[in-house]
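What you see is the complex with one protein chain gone and the rest in place.
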Amino acid sequence: MTGQTKRVVVAMAALALTASSLAVWADEDADLVVNGEIEMVVRTDAPAHLDGAVRTIYSGWVFRQDDTQAMQMDDFDNPGMLFAEQGQELFNTAMGANGESCASCHTNAEDLTRVRATYPKWDEAHGAVQTVEMQVQECQTESMGMAEAWGQNSQEMLNMTAYIASIGRGQVIDVAIDGPAQATWDAGKEIYYTRYGQLELSCANCHEQNYGNYIRADHLSQGQINGFPTYRLKNARLNGTHNRFRGCIRDTRGETFAIGSDEFIALELYVASRGNGLTVEGPSVRN
Amino acid sequence: MTRQLILATLLGVSASVAHAEVVSPTAVVANEYGEISTSLTGVAGDPVRGAEVMTSRSLGNCIACHQVTALEEFPFHGEVGPSLDGAGARWDEAAMRGIVVNAKAIFPESVMPSFYKVDGFTRPGDAFTGKAAPGALDPLLTAQDIEDVVAYLLTLTD
Amino acid sequence: MAENVTPRVRAPREASVGEVVSVRTLISHPMESGMRRDGDGNVIPRSIINRFVCTFNGEVVVDVTMEPSIATNPYFQFEAKVMESGTFNFTWYDDDGSVYEDSSDITVS
Partner (left out) sequence: MSLTRREFVGTSLTSAAAFAALPSLSFAATADEAIAAYYRRRGHIGCRDHLDRARNCRERLNTVQIEVSAPGAEEIIMFAAGNPNPNVATFKFGPMSGSQAATTRIRLASEQDVVAIAKMPDGSFLKAVSNVKVTIGGCGG
């Protein structure tokens, strides 16, 4: 080895700078275990009601690069958990005229373990399919005496739904699509396959026909929502399902539906049902 | 026909002679295979400018979906559509123009947007705002953009 | 003024004498860069955590001067060498004058 080479080697040993995003590629075969204990199902056979549209369903985690994947494998590295913790505080905070907190009724939060895995869900009393957000709003206005419930896309609601998802992590998603929910599911399916906007793109064009492919630098996932709300590295905050739907339709150069609209409730039920068999991951980490 | 008569006729359609030669999106004539044999502008396409339209995210952004080896210097080519290497040897000018104008006339299930179409959309928006389109839409590319892209694609013969 | 600022630290509870241990910290904070504009075009004032210090038994492990390019919810990972039992103290200094503190004890044997 020449002296010149040696000096360079010494210098290399002395200062190294690594941008994690350079060091990684999506490991589509990786398995997800969070905190070394919560085993997630990130790929499994598609539910029968997809009629073979896809053979295997994949969590969006599978399509992310190694460092993004790693951030979800440990709660300390997952910034979304900061917001789940704030949601837990809200859960135990009295709100509304009756001086009650969520915990006043739900004395054991573990009783809510299956909530994220089974919503949206038909609500007999209201005669409609309800999202988790609508259920929280119902508790606030009908039980807790709040004049105005949190907005569906408010930070409080995102924190609360992150907390509710976090206690259901690892639960297998099993959203009911038959019985009274069927008409809503049918409506959601119709939306899923409709080509919106001036670009004439449906959900299926990207997330059913082209998952695993790249659009420019975007690695297309199946558009599963089992990881919501999700902490996106792009905007460094929690993102709700309907807000993400809105972003996708906006990107078709289309007129979006509103967050909380009947259309998005139907689409949420339908897309959630496409993930039946995956596990609850929220708050997940995505790009 | 006298010169004055021609001018009078044209004024009824368009303010200038140059514009009168541009085929509007609703007046494009394709054959039964979706091929368009007539130039949309009558002005020869510029392949250099066509490459710019292909790679610019605010214009065609064609490489978002298509890999093109000749455009390798522009990063991040997509995989949603077929590679365009050799496309100029596979398609003649009329077919190429037809695909860029309205690919779905040739491949009905194509994911590819129609770049010279202004109606028949579901919930068309005001560009990428998510709001409803305020009025008539412009096509995604101008007629000359289309001619330039077609000219570029025809250079991709290997 | 930043709201809901919650520091979190993770350091081992036990170590052997002379061991190099890994310490991680995460704090929720918007880290408003001072470069963004609101919907009306007005510059949103800078509001960041500008310094982070970790000490062990009063002596500095690492002292970080932070600028607006540090991402939202600042994260640090670094190593400390522990020769005796003691306490890590963690301090974050906010532009608005707020100081956030946390600590973690370690038994060294």
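For clarity, chains are labelled A, B and C in written order, and residue numbers in each chain start from 1.
The definition used in the following text is that a contact is a pair of C-beta atoms (placed from the backbone, for glycine too) under 8 Å apart; a residue touches a chain by one contact, two chains touch by 3 or more.
Worth saying up front: this structure is predicted, and the values here are computed from it rather than measured.
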> Looking at the whole complex, which of C:E3, C:D40 or C:E59 touches the chain that is not displayed?
Replying inline: C:E59
>> So one chain is hidden, and I want to know which residue out of A:L32, A:I215 or A:I265 touches that hidden chain in the complete assembly.
In response: A:I215
>> I'm checking contacts with the chain that's been left out. Which of C:V17, C:I44 or C:A71 qualifies?
In response: C:A71
> In the complete complex, which positions of subunit C touch the hidden chain?
Replying inline: 20-21, 31, 33, 35, 55-57, 59-82
> Given the full complex, what residues of subunit A touch the hidden partner chain?
Replying inline: 7-8, 11-25, 27-28, 54, 58, 62, 64-65, 67-68, 71, 209-212, 214-219, 233-236, 247-248, 250-251, 253, 287
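Note that only the chains that are shown with their structure count from here on.
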> How is the touch graph of the chains shaped: line, ring, star, complete or other?
Replying inline: line
>> Using mean CA coordinates as chain centres, what's the gap between subunit A and subunit C in Å?
In response: 28
> What are the residue numbers in subunit A that touch two or more other chains?
Replying inline: none
> Where in subunit C do residues touch two or more other chains at once?
Replying inline: none
> Okay, in this complex, where on subunit A does subunit C touch?
Replying inline: 76-77, 79, 82-83, 85-86, 236-237
> In the complex formed with subunit A, which residues of subunit C make contact?
Replying inline: 4, 6, 8, 10, 24, 26, 28, 71-73, 75
>> Quick check: in the complex, which residue numbers of subunit A touch subunit B?
In response: 194-201, 205-206, 209-210, 213-217, 220, 246, 249-256
